[in-house]
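Before I ask anything, let me first share the structure, which is written out below as structure tokens.
As you look at this complex, bear in mind that one protein chain is not there, while each of the others sits in place.
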Amino acid sequence: MLAFIQVPPILPPQASQFAIEYDWLFWYITVVCVCAGAVVYGLLTYSCFKFAKREGVRPQRILGSNKLEFIWTIIPLIFFLSFFVWGTKLYNTAIKPTPSELPANAPEYFVVGKQWMWKVQHPTGQREINEITMPIDTPVRVTGTSEDVIHDFGIPAFRTKFDVVPGRYTSAWYHPNKLGTYHLFCDQYCGQGHSQMVGKVHVVSQSDYQEWLSGNMRNTRGELFVDGSPAWEGAKLFQRLGCLGCHNNESESRAPNLEGIAGTYRVVKGGEKVLADRKYIENSIRYPLEHIREGWAPIMPAFTRNLVTQAELIELTAYIMSLKPGDLPSRTESSPPPIGAKMENTLNPSPTPMPEPKKDSEPKKEPEMKK
Amino acid sequence: MSAANDKNDYLDYTPQTFPAPEPTAEQDRTRIHYLNNENTLRSWLLTVDHKRIGLLYLFSVTFFFLFGGIAAMLVRTNLITPTGAILELDQYNKAFTAHGTIMLFLFLIPVIPGVLGNFLIPMMIGAKDLAFPKLNLLSWYVFMAGASLFVWQLLVGGIDTGWTLYPPYSSKYSQNSILYAGLGIFVTGFSSILTGVNIIATIHKMRAPGMTWGRLPLFCWAMYATSVIQLLGTPVIAVTVVMLAVERVFGVGIFDPNLGGDPILFQHMFWFYSHPAVYIMILPGMGVISEVLTCFARKNIFGYKAVAWSSVGIAVVGFLVWGHHMFISGQGYYLGMVFAFLTMLVAVPSAIKVFNWTATLYGGSITYQAPMIHAIGFIVLFTIGGLTGLYLGTMGTDIHLHDTYFVIAHFHFTMVGGMMFAWQAGLHFWWPKMTGKMYSDFWSRLAAVIMITGFALTFLPQFVVGYLGMPRRYPNYPEEFQFYNIMSTAGASIQGLGYLMPVFYLTASLFFGRPAGNNPFKATGLEWQTQSPPHPHNFETTPAVYFGPYEYGVENGLSIFTNENGDHLPTDTTTPKEGVTSGS
Partner (left out) sequence: MAASTSAAGPVAHHFDSMNQQHATVRLGMWLFLVTEVLFFGGVFCAYTAYRIWYPQDFDAGSAALNVGIATVNTFLLLLSSLTITLAIRSAYVSDRRGLQRNLLLTIVLAAAFLGLKAREYHLDYEEGLIPSTEMIRKMEKVEVVDPKTGEKSIRQEEVLVSKFNHALVEVLDREGYKGVPGKDYDPYRVQLFFMFYYSMTGLHVLHMVIGLGLLTWQFILASNGFFDYQSRYVYIEAMSLYWHFVDMVWMFILPLLYLCGPHTFDQAVHQFKHAIGMSGSH
């Protein structure tokens, strides 16, 4: 085992603009501390050698010196306050970036921490687990929350981290400036799998990022959708039109679960069995009260042409046909509002509105995994 | 009760002079002191003698220290390989929680107040006992009750939340025995509070005549500041643990955001105590260092007032800085700025102390026995600990270093490199006084060097790996950090060896050590003017005090320094009286 120990790094990579500014302060403090240490250790070593007990040499009677006390109170204080001022400026950069550092329309990533994984969602809707891919030289904002306990989204190469707390949203921003792959850690103890909540940060070139965006759509089981498929568009529609509000995979849902229905026979009211093909699905969207599934109430509204165009209908149908068990995200209606939020949210049984993402797809939620 | 029975016995003793004459071999064998005046189990378990209670604490904290040390070895051994060498994930979490909680609550907080504070404070101020002797005994029993409950919980199931107990993990998700462990901490906290009450009342009300505040030994100043923090801070952790327990039992979300609560509130309440707690841990150590350095450099302390007032300053400002543990937590931005500013202020008194100690050595006449080696080790290591704290107190740099091994290295440098070595220095310094026996010079010096070397090897690499980003509380880690972790574990083994050595040679000294005499190190201080081991009542008559506490260079009440006429120069606080005799 010992033979395979890697040669260790000494310094972390500097992969973001903030890292560069950070390291200036870090080394400044280091220089000051080394000098202070040199003074103390120098005096200590000198005294220990020069004033070791010698025959016939009496110790001197020195009670103190107000002047020295003043000097070594004020000088450290000045240095400490310099740390404070510079450090606060640096912190300010991290927390409240100026519009030149982080433009108002910068892409926003959403991060959800849960025991014990990171769910990352790109501005355009792609999702990653325990990984985050970013284009180089593009300032991005990352907003996070937690589903259960406090976690911390930490990227040493960027020199930033922020706690993700259940019940509120916290955020940070990055301006990656070096290509490469870096560590992503969970930096707040969160239980058994705390050290498993690690991942990778990929900083890629702009063109690589575009390629990645279009070629990497995966559903929850990690399978690729077909490139640019209508099913992918249909997934977005499924959420935007609110279908997920009733057609979800929860036990108290108001409408049948649509996972895995393609090609099966459905029992409708009156006892008849109908094949669930594309025509059936398109019909159910346009004229929902024609065939009502046995055991369900006739409450689905009709989605007429002014709500769903024919092209969109095709995409929606393609999505529903592609659904296999486990594909549907679950809603989180118990998502709590942040501290101080208005009360309607806590009592309203419909899903708590998340903050409007900049793009049109809402963050999807995985089914709750209880420990 | 010994106190009631032998109230008149002391009249049979030879009155002591100041300083006390060395005992003859015959006297040494036959005289009565606090260890041999009664020898039943009952006399030990129901003692109200502060010296015996100090020894009771010594046995307890050593026992718990060994426990915490075993947990530390489990943690470090597991980190030899990147995938975790010997423990499962869950077991590792329990191991580091056990290490943290035991070392903090059951060792660092009670050790010097309980052992040296109890033993020495009455003697240093010329009193016969602490203000409330029975309360002192109760304090030890409460400590043992809470500690036993706590350790028992660790053994039967363990808690895995980290010593910081953050909810929602600790309130909703952790499946372990947090309730009873929290109860153990709650009860132990009362011991802390009662000791604090005792010490403050003692120092206020029971100083010998002439022992003004300006003549109080710096150890007493440090203990006074510590006790103030214990008094004010410990109840807050008590009530925080109560609230956490209520939430766990009844499920009503005080800290649960789903039910309207706020987990950050817990962090505020927890750190409101836990930051002053680290000052409870370090201040007594600083007091010990002041005593040890002056004795072995044969010199007065440089800047007595500065050192005394900086203890008080640390105690006061230390209550205002708790938010620097929470810069990343999402607390408000301006609030963070306030805490960062105050943190820079609280760093100044510690710096003043280090400069004063170093200046004390200048111009001295230094010998390097074990207590002195430990004390110098303290200065070296605590300086590093304090300086690295600056990185963490500066908001900008804390962002990257928070919750990494940098933090771990920082607090181990201050708590182990600082406090632990101060404790070893104090133990070795006052051991001859407490037991009347001298330990082996060679082994004690060797152990000191081994401890310091092992410590440095353990924790210096952790600064590097922390800056690289390795998070704390990780049982497994990326491969490139392995080299530093192996270095760290190797150092830990050396350190462990160093800590075990005193157990052996100090115990051996009890049986084979030569009698130490009243004042083997020729120290000043009222405690050294009595016999070793001390008489049950410390002093037959209340001594009168004419000098400051570190009058090295004063013999027979007169300064050794004379002016050109041959007149003895005055000592620092008052003109010398004509000789000093017993009684008054």
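Letters are used for the chains, namely A and B, taken in the order the chains are written, and counting of residues starts over at 1 for each.
Simple rule for what comes next: contacts are C-beta pairs under 8 Å (C-beta built on N, C-alpha and C of every residue); 3 or more make two chains touch, one makes a residue touch a chain.
Model, not experiment: these values are computed from the prediction.
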Candidates B:A127, B:L506, B:L526 or B:V545 - the one touching the absent chain: B:A127
Residue of B:I32, B:L138, B:L179 or B:L265 in touch with the missing chain, whole complex considered: B:L265
Selected residue (touches chain absent from view) among B:I70, B:A85 or B:A201: B:A201
Chain not shown: contacting residue from B:I32, B:M144, B:L231 or B:A544: B:L231
Footprint left on chain B by the chain that the document does not show: 3-4, 7-8, 122, 127-133, 135, 193, 196-198, 200-201, 204-206, 231-236, 238-240, 242-243, 246-247, 250-254, 259-262, 265, 269, 272, 537, 541-542
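Rule of thumb we're sticking to: only the chains that are shown with their structure count from here on.
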Centre distance in Å when chain A and chain B are each reduced to the mean of their C-alpha atoms: 43
List of chain B residues in touch with chain A within their complex: 81, 89-90, 93, 160-162, 164, 166-169, 172-175, 257-260, 262-264, 297-300, 302-306, 327-330, 333, 336-337, 340-341, 344-345, 347-348, 351-352, 354-356, 358-359, 361-368, 376, 379-380, 383-384, 387-388, 390-391, 393-400, 402-404, 464-465, 467-469, 471-484, 486, 552-553, 560-561, 572
Of chain A, residues touching chain B in the complex: 1-2, 5-12, 22, 25-26, 29, 33, 36-37, 40-41, 43-44, 46-48, 51-54, 57-65, 68-69, 72-73, 76-77, 80-81, 83-84, 86-96, 115, 148-150, 152, 154, 156-157, 159-163, 165-168, 170, 183, 185-196, 198, 334, 336, 338-339, 346, 371
